[in-house]
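Every protein chain of the complex appears in place save one, which is left out.
Letters are used for the chains, namely A and B, taken in the order the chains are written, and counting of residues starts over at 1 for each.
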Amino acid sequence: MVDTSTTDSLLREITGPTPGQMLRKRVFGHQGLLFGGIVLAILLFIAIFAPLLAPHDPYAQSLMTRMQPPVFLGGDWEHPLGTDHLGRDYLSRLIYGARVSLMIGAVAALISGVIGTAMGVAAGYFGGRVDMVVTFLINVRLAMPVVLVALAVVAILGGSLQVVIVVLGLLLWDRFAVVMRASTLQVRGREYVAAARAIGASTPRVILSEIMPNIANNLIVVVTLEMAHAILLEAALSFLGLGVQPPTPSWGLMVSEGKNMMLFEPWMVLIPGAVLFLLVLAINLMGDGLRDVTAPENRS
Amino acid sequence: MEKPLLSVRNLTIDIPVGGGTLHAVRGIDFDLNRGETLCIVGESGSGKSLTSLALMGLLGKNIDRSADRMEFDGTELTTASPRTMRALRGARMSMIFQEPMTSLNPAYTIGDQLIEALRLHKPVSREAARARAIELLEKVGITAAASRLSQYPHQLSGGLRQRVMIAMALMCEPELIIADEPTTALDVTIQAQILRLLHDLGQEMNMAMILITHDLGVVARVADKVAVMYAGELVETGSAVDVFNTPLHPYTRGLLRCIPLPGKTARGSTLGTIPGIVPSLVGDIEGCAFRTRCPHALPACQSAIPLQGRPDHAFRCIHEDGKRHDEEAMA
Partner (left out) sequence: MTVQTTTSAVLELRNVTKTYRVKQGLFGKAKPLTAVNDVSLSLPRGEVLGLVGESGCGKSTLAKILLGLEAPSMGQVMVDGQEITAQDRLSLARRIQPIFQDPYSSLNPRKSIFDIVSLPLRVHGIGDKAHWDTEVRRILDIVGLPARVMNTFPSQMSGGQRQRVAIARALIMKPEIVICDEPTSALDVSVQSQILNLLGDLRSEFGLTYLFISHDLAVVEHLATRVAVMYLGRIVEESDVAGLFDDARHPYTQALLKSVLTPEPGLGVPDTQLGMAYPNPIDPPSGCQFHPRCPMAGAHCKSVAPRSVPTSHGHVECHLHDPDSPMYDAKVA
């Protein structure tokens, strides 16, 4: 039925790399993405295995060994990064603090991601009234100052890890909604969506299997940005005393506790500040990298 | 004989890509006289659009262009300074693109853009430029031209936008117009009107025109000269009558067999096809690029292919007549 000469030449012509191979090649060719990814992986490893890695109990106070300097400032190897004003091992608190930061970043981004994506995809796919409502909600949310609202809520409910996570999760969905709405609008006009509907696929199926895979790359980029956002907000709240409560080790809290001694012992602020900077930088580099790496497919 | 308005020799365009160099255009030659229409016809990836951009000096920075000669009315374009090119573009050579929406600036009115196109190159008053804009819009068949000047591109239909693009290209009375698929995005009825318009205006103003297209029907109807492009080379050049009535290159004949001809091709019959695909142009290419798809390919096709025929109907094939007579005898 089909002349074989055509088929033969068709056999020869499929030689290009798969999308997966192309993605792999671009990922390993992107320095920012690699750097961010490696730093993040290390911090994640540290957070997960904190009990094994920390040399001391982060809560153990020792008033005899308060305010010991880190080794590079003349301290000893018993406390490589020194001790705080209650004699707690700074390195151990830093290691456990990674758990708090990453947990807040991940869970807050997850909560806001679910809310924002659901709203954005619904608005983009169904349009009409749904879109009007979602757009209105986005505008309302954008009109609220995040830090002030978070401060007010935490002040009323009292600060704790759970409260901070939930508050941030419920506040940071705006960017998800905006980006997902725009991406969905773009994808839903594609003919493969019409083809799936003409096949008889149900609406959930069309959204999950035709739309979502094609907007997932944008979603990942927003996830990284909002993770960094949430981590910084937690640090700010904790610094103001309204976030994670002592004695839980949190980098923002460590900066806050160290600020009283800043003039005499600047390392107490600089060390947690530096790791916070490193973590946020790594996440942002990774987000930027993911955008670069996934964008070429979007364009073609 | 009159000196040609545009003379191109050995135009080559190389694009650096991941795995080497993409030889997009591989040494093409052509001449174009005033008042003449040259159609460059080819399929996607043949290099025809790059050729037009190269002439206008609009290729991207990472793309290598070289030519032994690219002379426009005494000016050598290969060595021309960016300033000389800017002075030529829009004033003496203009370009019309396929998608008028992306080539008109959505933030300015039609009038502003038309007037600006003229005043950029010629010291005329706004009023004079406006009068010229209205005159040209009427000439391209736009009714109520004066009121259109205050409209924005998005307020016009595709056909109207393309006419505005043509009017804009004509503002400075260029000597050469390069049109890249000017009617591909338009309906057939509008296509015919735009092509007629371009043709008539070309005659009236004695303009030379290069029309880039994949549509053989368009080529046959408007071209004086035809250049068939395949894999970065001109495989056949000649007058429209010669190329369409006695196509010499096997590729040209293959293309013509692919199109149903109303009244000639039997309804529902199997159309001709060209098996296979265009070869990759990355890396060194030797011999005839069409040989992998050609029914007459011989081992000798792997070596350099001579240009054959007369200057006014040349083709690139090792077979003396491109095997035209054999194919006719078979049919």
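Following the convention adopted for this analysis, a residue touches a chain if its C-beta (ideal position, glycine included) is under 8 Å from a C-beta of that chain, and two chains touch if they have at least 3 such contacts.
Note that this is a predicted model, so its numbers are computed, not measured.
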| item | value |
| --- | --- |
| Hidden partner chain, touching residue among B:Val17, B:Leu58 or B:Cys258 | B:Cys258 |
| In chain A, positions touching the absent partner | 1-2, 6-7, 10-11, 13-19, 22, 190-192, 194-202, 205, 209-210, 213-214, 297, 300 |
| In chain B, positions touching the absent partner | 43-44, 143, 157-160, 187-193, 195-196, 199, 214-223, 240-241, 243-245, 254-263, 265, 267-274, 277 |
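The definition used in the following text is that only the chains that are shown with their structure count from here on.
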| item | value |
| --- | --- |
| Chain centre separation in whole Å, for chain B relative to chain A (CA means) | 51 |
